[in-house]
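I have a structure I would like to understand better, so I am pasting it below and will then ask my questions one at a time.
Heads up, one of the protein chains got dropped from this complex, but the rest are sitting where they should.
Showing chain A:
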Amino acid sequence: SNPFEVKVNRQKFDVLGRKTKNDVGLPGVSRTKAIKKRTQTLLKEYKEREKTNVFKDKRFGEYNTKISPEEKMIRRFTLERQQNYGKKSIYNLNEDEELTHYGQSLAEIEKLNDIIDSDSDTEERGTLSAELTAAHFGGGGGLLRKKASSGQQDEEEEKPKSRKELLEEMIAKSKQEKQERQTRRENALELTEKLDKDWKEIQTLIVRKTPKSEKKDKEVEKPKPDEYDMIVRELGFEMKAKPSERMKTEEELAKEEQARLQKLEADRLRRMRGTDEQATKKKPSHISADDLADGFILDKDDRCLLSYKDGKMNIENEEEEEDKEEGEEGETEDENEEESEEESANEDEDAAADSHSDLESDLESEEDAAGNKEQKKQEISENESANVKKIDPNMEADKPELPYTFAAPESYETFKSLLAGRTIEQQLTILERIQKCNHPSLAVGNKAKLEKLFGFLLEYIGELATLDLPELRTIDKLVLPLCNLCQMFPEAASDSIKFILRDAAHDMEEVIEVRGRATLPGLDTLIYLKITSLLFPTSDFWHPVVTPAFIYMSQLLTKCRITTLQDVIKGLFICCLFLEYVSLSRRFVPELINFLLGVLHLSLPKKQAQGYTVVHPFALMGKNLELLLVCDKKDLESWQKQNLPLSIVSRLKEASRTETNHIRLSCLALCFDLIKKCAALYETLPSFHEIMHPVRVLLNQHVPVNEYPEQLQEWYHSALKELENKGKHYTPLICEKKKPVPLKQYTPKIVKVLEFGRKQAGSKKEQERKQLIQRHKRELKGAIREIRKDNQFLARQQLSEIMERDSARKRKVKELLGSLATQEGEWKAMKRKKGNN
């Protein structure tokens, strides 16, 4: 357009890769556009501002875009007919309806025809244009042509042959030609097809004869390849021996593994501290102005951080401490890991050596296999096959029946039927095969299927645990595939475990609401809690699954009544779970100490307790005391430390008194051991002695040690020793000084720009908020600007109206004055005349 109307926004700097929207503008064009729009909308409103009448367009379907024009016409026509039906019929005596052609009544046309026929003075012209009319109206009956031609005549009378008509003629001609060409091409195609068909028929006859001759020709043509050439080509095509990656030595493998474990451990520690993580997340790492932002970072941030303590500058204080901690823990961990690795290595060798000779190796070797994931699969199958042969020939017979591919079960019932009636090993292989057949890399839906499988497996384990005779051995083995699945789908696994926990907690809450107290849950829930500790890291500061599990267990220990020996065992199981959960993080669990104290209290004869109090759900006085009290001398003597079988929990064996007493003593031993472990765990807490005070009083003053068998006395003494040999050390607390707010610096803040025109800082939510605010601002500005322009437009409009009115008035005044003047003039002239006369 006109270069004088273009406005160019000059750019200060050219930046490569930046798209600019507003570098060129057309102010004139946009202004006219705006004005036009305003005259169409605002001006209309303005003009109609005091008018209340509204023009309504009632034409049928005028603004309905859904109806096609033809249909619209038809509908309108029918409407009209409907409206007019009944009204006209009174006057139309014999004619029901009028026939029309192109909106003209036929009767009229006929009349017109007659008229034209009658004045046929221009017959020649009419015949001349017959071709044309034929082209236009596509021929038709003789009468029609006649009529049409006569119609045409009228037009042609006015203008002989317009440009339009010429053009139409040409178009008609070219169309005709085109059609002809098409027909020709079609003919040609048909012919070629026919030819092809014929050729095929003949070809079959020819082909049989030709090959031999051709081959001969070829052989003759091709000279024998030169030996040199052959060698050259061979050399060229020979597979070059590519250097493959060197096999790693055992040491290197071990080192890598160790590095991996160390990294994971470091991660775990970071999560355990929890607060640090958030702090580091929030704190943007300071980058100096000299930073090249080239990604080069020193392995460890070993700059001294400036901090303040007691008002003095304090350098590298916290870091040292942290390092120390890390160092210590890291070292111990490392040692452990090394040990375990050595062990596993040894065991592997053993297993390899013994698997075919040792009958005991059944269990061990499988455990080893689980330990080494790499070798697991082969070993399991080997071991299984080796062992199975020896142990059970029947199973041998069953084995080949297992199909190699399994569809992932869609419902729990199908899953159960898959595993029903199989041995543990078979169940494991089935699970493994399901996993392999439905690996997520193979098909799209497999991920969801395997995620479902995790839920089924979990449910299955729960069902196994709730049986009268809980199949704990099976569960023990099933945990391995569960763990593998969990490694594959952490989210789904966490969701399903959370679901189970939520159900359990919900049930308990309901029972409490209804009856005011709850009972400890069944073995399945306990197993689930244990599995949680196997699948997820329990040392995290916060974990989506573990933290709810913690709260749930705490509820179990504080809300549930302890009325039977089984309850005690369950409670102790949960205590063990608690200890295991916090074994690495050393977090403080008050409920644990409370419960152990309560359990110990149950073992005392009824008498007034002094120096300690127990809390809910235990009571110093009341029912269910002396649950763990053993008075029988014989039973006391015959007791041997035994591991508590978990199946007791779900079903009360009709045990003899002696057995029950033995179980009681075992519980006590477990309790002493747990206290010892607690003491070891919590010794670093500043108020360790206050926490353990009631337990210590109870152990020291109330437990009838001398009546206990020697083994139990040992447990007791080791627990007491652990409690008492901790040093008492109190240092007064000191608040952390508030860090002084640093002065604002003038170092430029350098941020990596990934994409132009977008602000990077802040989280996604923050960004969204900013964006919304920005958009709102922009809209507000735009709206204000529009309103202002509207007002300007209206003002202009009003001004022009006023001016128009004024000018009209002026004109009228002038006219009046003029007429008056002429009147005056005439009157004077008359006067003068009269005077003259």
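Methods note: a residue touches a chain if its C-beta (ideal position, glycine included) is under 8 Å from a C-beta of that chain, and two chains touch if they have at least 3 such contacts; residues count from 1.
To be clear about the criterion, contacts and distances are computed from a predicted model.
Trainee: I want to check something: the complex is missing a chain, and I'd like its UniProt protein name from "NOC4L protein", "Exoribonuclease phosphorolytic domain-containing protein", "Pantothenate kinase 3" or "Leucine rich repeat containing 58b".
Mentor: So the chain that does not appear here would be "NOC4L protein", according to UniProt.
Trainee: For a quick check of understanding: of A:454, A:550 or A:639, which residue touches the chain that isn't displayed?
Mentor: Candidates A:454, A:550 or A:639; residue touching the omitted chain: A:550.
Trainee: Tell me which of A:38, A:452 or A:530 is the one touching the absent chain.
Mentor: A:530
Trainee: Touching the left-out chain: which of A:20, A:162, A:203 or A:487?
Mentor: A:487
Trainee: Looking at A:473, A:634, A:749 or A:831, which residue reaches the missing chain?
Mentor: A:473
Trainee: If the missing chain were put back, which residues of chain A would it touch?
Mentor: Residues touching the hidden chain, for chain A, are 261, 264, 267-268, 271, 274-275, 310, 336, 340, 367, 370-371, 373, 472-473, 475-477, 479-480, 483, 486-487, 490-491, 493-494, 498, 501-502, 505, 509, 527, 530-531, 533-538, 540-545, 547-548, 550-552, 554-555, 558-559, 572-573, 576, 579-583, 585-591, 593-594, 613, 615-616, 642-647, 666, 670, 673-674, 677, 685-691, 728-738.
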